[in-house]
Structures are given as C-alpha cells and as structure tokens.
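Missing here: one protein chain of the complex. Every other protein chain is in place.
After this line comes chain A, so read on.
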Amino acid sequence: MVHGEAWTIKEFFCYPNEYIYWTIQIVMYPFMTGLVAGAFVLSSLYHVFGVKQLKEIARFSLVFSFALLPVAMMPLMLHLQQPLRGIEVMMTPHFTSAIAAFGIVFTTYALIVASELWFVYRVYFVETATALGEKRERTLWEGILYLIYRLLIMGAWDISHEAVEKDEKAVKVLAATGIPVACFLHGYAGFIFGSVKANALWMTPLMPVIFICSAVVSGIALCIVTYTVTMELRKMIFSWKRQQKPWLPSTDELKSAEVQVVTMTSKYLLMFLVLAITLELLDLIFRGYTALKSWDILRSVIYDKDFFKIFVLQYGCGNAIPFVLLLLPRLSLKRVVFCSLLVLMGVFMMRWNVVIGGQAFSSSFAGFMEYRLPVWPTTMELFKEGLFGAIMVAITPFVLFFGLTRILPIFNLKDSH
C-alpha cells in the first residue's frame, strides 16, 4: 500500500498521487514546539521583565520548557520515511528550504535554555554537592546525585555574593536573548507552512505570527495546568507528611500562593489569546474578501467540511468560551484550569485545522480528501502516524519532566532567582 493510502479518503477528482502525506505527527510538531516556546516566554516574563508575581511559576516553566524540548523533535522523527537519515538536516542543510534551518535554530535554542537553567541552578548544585560531600555515608541515590551535581557544576564552585550576582545577570541576558529565539523557533515552524505556495490554505505571511501567538497561549495554558496539578499533588503529599513533620507549609498557605500565581498567569494567557484570535480572524476575513481563485474550494472546506472542527471546537470551545470564562469576576482555580484545558484543546485544533485542513482539498481544486486517524496500530506505519504515536509524543514531556525534577527541584529553593 502506498504511503498515505491507509488514512486518505478521496472525494470527486484528486490527482492520482495526492494523499494526506502530513498527518497527526505534523499536527503534533507545531503543537509541541509551541508549548516549548510558550513555556519559555512565560518564564522570561519574570526573568526579563521582572514580573515578581510569576516568580514561582517562572522556574517551573523553564524546567518544563527544557523537558518539552527533545519532544519537539520526536514527531518529526516519527513522521520521516527515512528517520535514520534525519541527521542530514544538520549535516547537509540546503538553506533555501525552511526546514533546513531547524537544526541551527533548535540547537541554539536548546543551548540557551540549558545554559539559563545552569545559571539558575548553579547555587543549588554547589550547595547540595557540598552538603552531600560532607556526609560520611551516602546512600546509592545520594552517591549518584553527588556525581551528577559535581559533573554539572563544571568546576564553578564559587557562590560568593559577587559570583551569584553575575549568575543573575547571565540569567537575565539569556532569558532576553531566548525570547526572540523562542519566537523564531516557532515563527519559523509557521513559515514552513506559510511559504508553501502550492497550498492555498497555508500560504499567508501571517502564518508565522499566528503560530507564535497561539504558541505562547498554549505554552502558558499547559504551564498553568501542570503547575496546578503539581501543586495539588504537593498538597496531598504534605498533608500526609505533616503528621510527622509539622514544620512543612500548611495546605492553606500553599493554596493561597497557588491561586495568586495562577490568576496572574491567566491574565497573560488572556492577553495572548486576544492577539491570536484577532490574527486568525483577520486571515479568514481577508481570504473571503479578496476571494482569489482558491476561495471557492477553501470556503467549502472552512464553512462546510471542517465547520465543526473550526468554528465549534477551535473558535467556540477553544477560544470564545475560555475568553468569557476568564473575564467573569471571582476567578477560581478550577475555572482557570478548565479554561486552560479548553485553550490547549483549541490550539491543538488550530494546528489540526491548518495541517490536515490544508490537505483537505486537492490542488486540482476539484476534489476533497478526508483524513481518517488510524487508531489501532496493525503496522508500524499506522502506529507512527496514528493515535498511539501521537499519545506517545504527548506523554513523553511529562515523563522527562518528572525525571528532570529529580535533579532540578522546582519548589522550596531558597536562592534568589
């Protein structure tokens, strides 16, 4: 069977070679990079612009952004027909292609996030390593940690006041350079689509900007959800542990801190949400108004075939409802989390409607193609480009995040960052 045949249904006239070649993994790719970029922008709000209220969530989202980073590459590898040759993009990049810049942009961004993390956590590394070093008897896990921290410190043991101040300055510079790079990383994912002149739905110069805005929206939303879930878990663990250790913070103390951080973050979510909706609607109106040759087929895709996915799921549930709910007075934690989940779904649907919607019509403008998501993986191909492959991509960042937080704790740090 030809690649793409398993999940493509053709209607009316499509060229014989046309199938839906870019599937769920290409939906996951901008979704995951968007989360990376968004989480990073959120952490930079504190580090660069000094939004003090976001201090707690800033470190959290920085570590989370780092955990998401390798996952941005995963869907691409799962999508490639020759995944073993994927490294060629780094080795022999062909720079007229938008994809060729991926290696460079991605590596730059990864280095910035990694070094920012290092500066944020250096004091912690040194303190922990010193404490562990002074211990007479170490457990196996402590021994491993001691080794890891000593490696990570890379000889920079100085934690005098001046050295720490230098660290803070470095964090600020890195966070500031990181914002444009994060935006570039994601804007460029938008450029990959926006520059395809053969695709009437994709080709718009607004695409990179739309991608950036929705990226920030989704990144913030995911940080809110993950942060709240982590806090709830902490509360549960603390109330259980407090029976033996009464000095731990009480549930109420934790809760008030949490509500403050989350409602503050939701304000930024709202801001970027407005920007994203405005741009998307502008694009839609412009297409209808100029009504180029492709508009006939685009209209039947947007207003007929994909109506439910675009107007009900994406704009309705993903944008309008959370927008109203976030503006209503007496914002509660539950409502913010609910809205964030809706927003995440909305951004996912936006990616879906761009990637799959862009292939929902034939480039002959005389036929349609429908994508049937493969669910049960009977072959490797159906696993990679099906529901389970996508779920695997979605779960990985949380696994990585859990692993990372064993080494880089995100709560109860007394350093100043």
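Rule of thumb we're sticking to: a residue touches a chain if its C-beta (ideal position, glycine included) is under 8 Å from a C-beta of that chain, and two chains touch if they have at least 3 such contacts; residues count from 1.
The rule is simple: contacts and distances are computed from a predicted model.
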Among "4Fe-4S dicluster domain-containing protein", "Manganese import system permease protein ScaB", "Biotin synthase" or "Amino acid/amide ABC transporter membrane protein 1, HAAT family", the UniProt name of the subunit that does not appear here: "4Fe-4S dicluster domain-containing protein"
Touch with the omitted chain, as defined above, among A:11, A:165 or A:253: A:11
Per the touch definition above, residue among A:73, A:99, A:132 or A:321 touching the missing chain: A:99
Touching residues on chain A - with respect to the absent chain: 1-5, 9-19, 21-22, 76, 79-82, 85-86, 88-89, 92-94, 96-100, 102, 192, 195-199, 293, 362-368
